[in-house]
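The structure appears right after this line, and notes come after that.
Note that this complex is displayed minus one protein chain, with the remaining chains in position.
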Amino acid sequence: MREHAPVLMVVVPLFGAVLAALVRRPGPAFAVALACGFAVAALAIDLAVAVSAGGPISYRLGGWAPDVGIEYRVDALNVPILLLLGVTAAVATVYARRSVASELPVGRVAWFYALYLLCLTGLIGIALTNDAFNAFVFLEISSLATYAMIALGRDRRALVAAYQYLIIGTIGATFYVIGVGFLFLATGTLNLSLIAERLGEAEAARAVVTGLAFVLVGIAMKVALFPLHLWLPNAYAYAPSFATVFLGATATKVAVYLLFRYVFSVFGAAFVFEALPTGALLIALSLAAAFGASTVAIFQSDVKRLLAYSSVGQIGYATLGLALGNAAGLTGGLVHLLNHAMMKGAAFMAVGAVVFRLGTCRLEAFAGLGRAMPATMAALTVAGLGLIGVPGTAGFVSKWYLIKGALEAGMPWLALLIVASSILALLYVGRLVELIWLRPRPADAAPVAEAPLELLLPTLALAAATIWFGLDTRFTAGLAQAATVGLFGGAR
Amino acid sequence: MTDLLARLGNIAGHYNLYIAILLMVAGLYVVIARGNMVKKLIGLSLFQSSVYLLYLTPGKILGGTAPVVDPRFAIYSNPLPHVLILTAIVVGIATLAVGLALVVRINEAYGSIEEDEIFARDEATVKREDRAASRPPRRAGKGAR
């Protein structure tokens, strides 16, 4: 059965979604989601072990050859993403029960878990598939589930946020499909490896460039790359807390992975960065994200929105690593995907715990919370330090690699700008930390208890991971470096 | 002269692509320019439909028949674009259904489907929340669950 692990990773959450929709009661639906979360994590770890021991795994759906059928492919580049998805699913689902139960009406809880598992199916599918069109289908599966999850938020603004995300997300996905269409016309195949092989001899060079442009812009909308990020802050701010945790940790990361996949293993870094001005453009946009979104984050009065804007900025670092086009930059970008997932996961979980206790996540509500909910607030603080990139946290590691990449690319000014943008993160995190630890709790505020253990443990686990992987970088950086070697060693 | 004619014929021969591009741009324009949420979704649908054409027209081979194997025929249309677009149509319908469902609920929650009115109401909500926050807090959030 072990050779079927790639497809099981998609099928298990799909079955889970169906079962959750069939049982319709909150308890069993949660049990299904929890089982799926841990099964997916186990499968991801199994795949990671198998790939590190025996090289890339190719799985043919229905036994069809890659030029006619759909191929799933697990290699060094998507192993980190699969681990990210699997582990997040396991840890986040533990968190889900209390948080979801407190924010959604009972009748909708089972549907919510079905949507969550469907979204997980889609995200894992994007990471696994080696077929351009299949990736679109999974992209839309995850997106449609996401729209519905966001719309289940308590505030009526959640509906508008979901609608706006739907419009932008659909335009993005359609752009992606247009690009895939051009590539299909130019190469006659949808398999990414075969497209990569045949691009060199493709006659219609213009179709290839057009395809590249459409694919990149389409994915950039899903990535929420500045200035296509406007859907993200509201979507994250008004979604149910658990949806924010899960999406904040995974959704944009998978889109960034798809960007990496297209740029490095389909088109090839030489074509994207040397023949076209993509690199300069991406660097400019990434910096605009890091500076612009972080600046906006400073002025937010809702902590979820603050963290959402911070996400836009942090995604800028990941795309910056991509844009540098060298090994160190790419390692930095990939490591940052993992690290940011831990930090943002912990931060959104802590905020979700505050919503659970106080029913609000406005900034004022955090005043003096350090004394009332010390463990939760400590996790939030650690995550915040990680977002700044303080040495000893995971955020420092990714910035270290990015700076190294910038210096290797002969752009010392860029290294300076990376450091400068961290100061903005210092401002928005500092504002929050000052409020939590240094302000007194308002005298007439109701007493608040520490978050329940079910919410606290996953939060602390991710916060601990932020510190652990900041000190011991062998695992995360090792994964990213293995991927980088695969891309720069094997790509044309 | 014949060269020019051949070139013109070549340009005219791609009429299917021009139609696809026209629909694409028209759909995208409607999405961007209209404030009515239902009209936006119509534009979005148009935009997606144009992509169906973009895929389908190159799959048609002149004189080719439906791709069901039969000894009487030798030339078949390429079945792959049809299968892909069948999937894309399903995705498009699902998106439209989710979008319309959201609009229905937005209309129930706001009493309007015009974006400017909804944004104005949201801004008013934000101002109200900020005012409430700047006042001395009364029992912050108790019972909000």
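First chain written, first letter: the chains are A and B, and each begins at residue 1.
The definition used in the following text is that a contact is a pair of C-beta atoms (placed from the backbone, for glycine too) under 8 Å apart; a residue touches a chain by one contact, two chains touch by 3 or more.
Rule of thumb we're sticking to: contacts and distances are computed from a predicted model.
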Under which of the names "histidine kinase", "Multicomponent Na+:H+ antiporter subunit B", "Energy-coupling factor transport system ATP-binding protein" or "Tripartite tricarboxylate transporter TctA family protein" is the non-displayed chain listed in UniProt?
-> "Multicomponent Na+:H+ antiporter subunit B"
Any idea which of B:A6, B:I75, B:L100 or B:A120 touches the chain not displayed?
-> B:L100
The one residue from A:L22, A:A205, A:A275 or A:V485 touching the chain left out of view is A:L22
Pick out the residues on chain A that sit against the missing chain.
-> 1, 4, 7, 11, 14-15, 17-19, 21-22, 24, 59-63, 114
Against the chain that's been left off, what residues of chain B make contact? List them.
-> 66, 68, 86, 90, 97, 100-101, 104, 108
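Quick note on the criterion: only the chains that are shown with their structure count from here on.
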Taking each chain's centre as the mean of its CA atoms, how far is chain A from chain B in angstrom?
-> 25
Residue ranges of chain B touching chain A (in the complex, touch as defined) | 24, 28, 31, 37, 40-41, 44, 47-48, 51, 54-55, 58, 80, 84, 87-88, 91, 94-95, 98-99, 102-103, 105-106, 109-110, 118, 122, 125, 129-130, 133, 136-145
Parts of chain A lying in touch with chain B, wherever the complex brings them together = 102, 133, 136-137, 140, 144, 147-148, 151, 156-157, 159-160, 162-163, 166-167, 170-171, 173-174, 177-178, 181, 184-185, 190, 301, 356, 358-360, 362, 364-365, 442, 444-446
